[in-house]
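A single structure is presented below for examination.
Of the protein chains in this complex, one is absent; all others appear in place.
Should a chain be cited, it is by its letter among A, B and C, assigned in written order, with residues numbered from 1 in that chain.
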Amino acid sequence: MSLLYFVLLPLLALFLMPLYRKHLHIISVMLNLTLLTLALTCTHTLPMVERVAVDLPFAITFVLERASWLLLTLFTLIMSLVSLYHLRYGNDKALFVASTMLGVGVSGLILSHDLFNIYIFFEISSISAYLLTALNQDVKAYGGAIRYMIVGAFASLFLLLGIMLIYLSIGVLDIGAIAERFGLIEPRLQFLILLSLFIGFGIKAELFGLNFWVADIYQASRSSVGSLFSALLSKSYLFVLFHLTYLLHVSPSQLFFLGLIGALTFVAAEFSAFKSHESKRIFAFSTLGQIGIITLALSYADAMLSAAALMLILTHAVAKTALFLALDLLERHFHSSHSTIFARFHAPFLMGIIALAGLSLLGIPPFAGFVAKLSILTGLASLEAYGAVALILLISLIEAAYLFRLLTGFRQGTGKERLYVAWSHKLLLGFMVLLLLGFGLMPEPLLQLCQAAAASMLGGNHVPL
Amino acid sequence: MFHFEATLLAHLFFGLSLLVILPLLRRRDLVLHLLLLLSLGILFYASSLATLFIGWEMMGWSSYFILASSARVATLQRYILFNLGGAFALLGAIALLYGFMGSLEYRDIDASLLPPWAMNAIALLLFVAVFVKSGIIGLHDWVVDSYSEATPLFSAILSAILSKAGIYLFIVMFMVLLKEGATEPLLFEIMAWLGVITSIVATFKAISQDEMRRLLAYSSIAQIGYIITILALMQGFALEAALYHTLIHTLIKLLLFMNIASIIAITQKERFSELGGMIYHAPVLFLLLVIGIIALAGMPLLGGFNSKFLIYTALLEEKRALLLGAVMFSSASAFLYCYKLVYGIYLGQRPQEASLHVSPKSYYLPQLLSAALLVLLALLPSLPVGYLSVIGVELGFAPLDDSNLFILQSAFGSFHGGALMGAFGVAFVALLGLLQLAHSKAKKVKDPLDISYCGEVPRSETNLHFGYGMGYELHRISFIAPLLRHHSRVLWDRLSLIASDFSALLSSLYSLSAQHVTLLALLLFTLLLLGGQ
Amino acid sequence: MLLLDLLLMLLIAYGFGFLYYGLYRNLSARVHGRFGPSLAQSFSDSIKLFVKEESTTFGWMFYLGPVIMASGAVLNVLFIPFLNQGESLQGLSSYGNLIVVLYLMVLGPLGNALGVGSSGNPFGVMGVTRGLTRLLALELPFYLAAIGVMIDAGSADFGIIMQAQSTQSNMFAHPLLFAAAFISFLGFMGKSPFDVVGAPQEVYSGPATEFSGKFLALLMSQSAMFSFAKLLLMVNLFWGGADHLGELVAKTFVLFVAATFIGSVYARFSTVQSVEFLIRIPTLLGIVGLALL
Partner (left out) sequence: MFDAFGSSALLHQAITLLCFIIFGVALFGVLVKKNLFNIFLAFSIAEAALFLFFIGNHYAAQLQAPILFEGLSRFDPAVMVDPLPQAMILTTIVIGIAVLALALTFVIRYYKLTGHMRIDEMDELGEDR
């Protein structure tokens, strides 16, 4: 079992495209399910280290520990769900290429233990994200993709600058080695490096001050793509950002700054969504809000809170995917994603799915989102961060206001169209909601996984060279 | 200690109300109603704060979705936001408690470990949760609209059952879990006065309503105001009084809302101004409503007096004279809306045009059941006392004496329900007999318009039902008018306006062009570089 | 024995009620410089009305209204003890208490209001509405005074309340409370300045509008008994009750004359005025009285 499979198998599938160009949707499902299975089989062999070395400086190191395993499993799961969702819509070459590449990119990002490799996977995932944005091939799509590229190119400039400065000052790129020697760098340069990395990852991880592009991009892309962005892309960058943060032992004041940024992200996003009438933008803002909470929680570098944040990443990813896929169904039917479409259809199952996933997103019991939120709140309270508790609770009300405004449409209005939802889609969406309900009612196993992951993330998993 | 949850309130709410109403429901909402039932179960049988909260929130959202089929969007927004606001306050309190206890299980909570500031903060947060759910004045906006816009049957559930959740929460948190906590007594003092002020203001508001269910909604707020006041005493006998009143109020509101549901089904009308004179079309409903309002007014001869009596004597025992005066004032003012309710619907002249339908027979069952229980409780006022005392005893309070079921005992006196009923019955029958046996014969008028009308004869188009506007003159009384003129809604609307302005400002950031976004990022970089050194 | 006692109480209340009614009409006439009717005028009126050939009714609720009202008055008489000691003339007071009586006092009027409402006459309801609106304010000072008395005695039981006054009656021990209660009492007795409810100059006849014949007779009789019950209540609460029947008559008479004289010289308040007055002056007295307790 090699970690390289997570990168090589998708790439192989891409190279062999000409062989099965008519069955890409099926191949995509098979590929993602295979990767999910592979990820699940890794459970008992953690942590895993994989080194492909020509000579020492040229080594490519992949590491899979508890935290990255959790995310990898999540990513492959979401990829599988999304590809299963697209099964009904037949062959789509552009989607296959872009999404498979995105899978490579995000898996590589969390597996890489080498800053330059991280940069490469950063770029791969970015390029595939640009492609995904442009998938609809209309003015909105291209406009969005161009915006995205401008911001993305800017981000990669700063990431590159940071990496270059690190190599110039200590001559290593392996994360473990950097962690050991980072203290040797002159403090001012240290700060510059951290700042460059922060700008680079922060833009992609959609943190406040750097995230003003996000709503437009979600609006420009398909709803089903939105699920990938929100569940995979931003989370992988966020993970790398905090992985580095913990490894480089940043100062408490810098952690505090990150927490502040997280809180700002949360507040700004929830308030922005309050007036929005474009459902994709609303979901984008809600994603930003959750990222804000996750950032806030992770910034405390506390085992319990980090576990809670990981839990939130998981539950949010599943809930958001369900919501975006359901929205995709609506968008395909109405050719619009304005929030009024929620009042224009009648499909009890779909409405139920949207309502329940929305409740989980809001952190309302008995869904898994509640467990995550409760853990975050109790974690914050046990660190005596009562201000943060109050903030999260207060601003969650704003979140509730706009989410429930969407849901209200279900029981209101007249002249609704009956919307046909295929049984396969029902099965898929139902599975996601069951997942949320199941982990909401029996959160213990998932919480334990998250705790183990948080411990490994905070423990600073140096890989001996 | 903790099988408390499984006793009175659970039995009461499950056994009595929901099961009576459930068979009546439209099929498509059945799942949601079952969820609501389930959430109550979770709430009552919880053994940890997390489970309690799950029940609390499920109750909120399942009722929201039931409500959503009939209410306006603004009402729904208000409903869910107030409810979630309360729920999040509860969540804040739970998080705070966890910060000190490290566990959410009931058995692990020891409030004596809490420093005073934390205990007070928790108490305040819990107050918010309790007050929102109970519709304490200022936080009551959601109650009235949702009661009046729900389907008639769901109004009954909302008022009879869900409105009591706040009381349950208070008892569980303050009297069971946080009993040892060093809560500032001033907080309870404020709570007591808030409760009674709520009941006074709500009573006046109720009197000036023109819609039946809005009147009853304000009445519910007022009744729960008493319960809040009495609970704030934090005494065993007060707890029993509060629980007794909860029981009575549940019965009354079930009866009244079902009665009104019947009327709405018959006439398709909601306002007093469009109703009137129903007594001779629906005499049984009239009698049931009369039983309801007499109990609601707290008069002897029906169960409503029992709990009022316990409340008053509890306040007397604590020597809270002014508080008691205010409660009695509010209670006396309630006569006005009680009469308005019965007059506006059943008495006076019947408006011309209306066509009548038939009320579903199934609506009668809960009404008859409640009415029968109210009469039974009047006869045997101590019947539920033993049951109520169980809770108090579990919490370490002395039980009330219920050796004679006819007599309701309290430290400030007692009364004999049977004697009251008997005396009234004998007097009533004797006087009725006297009247019947009189030489004089009663002659029924042929035309209902044959009334003394300043020497004139009113015509059919003359508006003779203007009595429905009773209570309007309260607007002319200097110290009541401001209460009726001002609405806390203005405050909340302004708050939401501020939020949406802020929202517009922030969301404009998210529509910036890519260049501006990069410029901002660069600025952030520069600022941090210069400032962060 | 008890039954005999009860009948005696009713008889006393009935007799003295009509006697006082006649006296009231006489006394107020003298104050106004008129002669007034004979003492028995009201009583003979009621008998005359009762034996009339026909009385109009609007339906069964209209019929029951006066019956409920009269039952309420009877209950009031039975649940207030006439004497502060001994076994006789105690009625059913041991089965009730002050709070019960305070609420029983509203029961009758409510039953009557139902009857009035069912007649469909808007003026009747106007009177009822005025009465209820005035009641808001009327009860408040009385309740405050009653609360003071109950807290002072430590019980709501009439016997204990009267016993507690054996050294000094509440009238002198708590003059402010008494003043508050007395002003309310004027209203309860339907005296000026609080008599807007049934005033013919204001409302076309008020709550009694449609009642005629035997119904009106029943209403008159219960009104007489009810007035006596109210006097009784005041005597018991603030004047230590009565040791024997003679004392009872004397005390109620004094109270009655005072109320009549005051009522005869005051102009009438409108509904709004009476509510505002009652909430300001007597309520304030009551609150101060409670604070001094």
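The working rule: a contact is a pair of C-beta atoms (placed from the backbone, for glycine too) under 8 Å apart; a residue touches a chain by one contact, two chains touch by 3 or more.
Values in this document were obtained by computation on a predicted structure and should not be read as measured data.
Considering the complete complex, the chain that is not shown touches A, B.
Contact with the chain not shown here comes from a single listed residue; of A:A153, A:L260, A:L437 or A:A455, that residue is A:A153. One of A:L9, A:L24, A:L109 or A:A134 touches the chain omitted from the figure, and that residue is A:A134. The hidden chain makes contact, of the residues A:G171, A:G387 or A:G459, with A:G171. Contacts to the hidden chain, counted on chain A, fall at residues 55, 57-58, 116, 119-120, 123, 126-127, 130-131, 134, 137-140, 142-147, 149-150, 153-154, 156-157, 160-161, 164, 167-168, 171, 173, 216, 219-220, 276-278, 281, 338.
In the full complex, chain B makes contact with the omitted chain through residues 507, 511, 513-515, 518-519, 522.
Methods note: only the chains that are shown with their structure count from here on.
Note on connectivity: the fewest steps through touching chains from chain A to chain C is 2. Central chain (C-alpha centroid nearest the global protein C-alpha centroid): B. Counted by C-beta pairs in contact, the busier of A-B and B-C is B-C.
The distance from the centre of chain A to the centre of chain B, with each centre set as the mean of the Cα atoms, comes to 45 Å.
Between the CA-based centres of chain B and chain C the separation comes to 33 Å, rounded to the whole angstrom. Of all residues in chain A, none touches 2 or more other chains.
Shared interface positions of chain C, defined as residues touching 2 or more other chains, are absent. The touching residues of chain B, when paired with chain C in their complex, are 277, 279-280, 283, 286, 290, 294, 297-301, 305, 308-309, 312-313, 316, 319, 321-322, 324-325, 328-329, 332-333, 335-336, 338-339, 342-343, 346-349, 412-416, 419-420, 423-424, 427-428, 431-432, 434-435, 438-445, 448-449, 451-454, 464-467, 470-471, 473-474, 476-479. Listed in rising order, the residues of chain A touching chain B in the complex are 146-148, 150-151, 154-155, 158, 188, 191-192, 195-196, 198-199, 203, 209-210, 212-216, 257, 268, 271-276, 281, 285, 355, 359, 364-366, 370, 374, 377-378, 380-382, 384, 386, 389-390, 393-394, 396-398, 400-401, 404-405, 407-408, 410-412. Of all residues in chain C, those touching chain B in their complex are 50-61, 63-64, 66-68, 70-71, 74-75, 78-79, 92, 95-100, 103-104, 106-107, 110, 113-114, 117-123, 125-126, 128-129, 132-133, 135-136, 139-140, 143-144, 147-148, 150-151, 154-157, 160, 204-205, 209-210, 213-215, 218, 271-272, 275-276, 279, 286-287, 290, 293.
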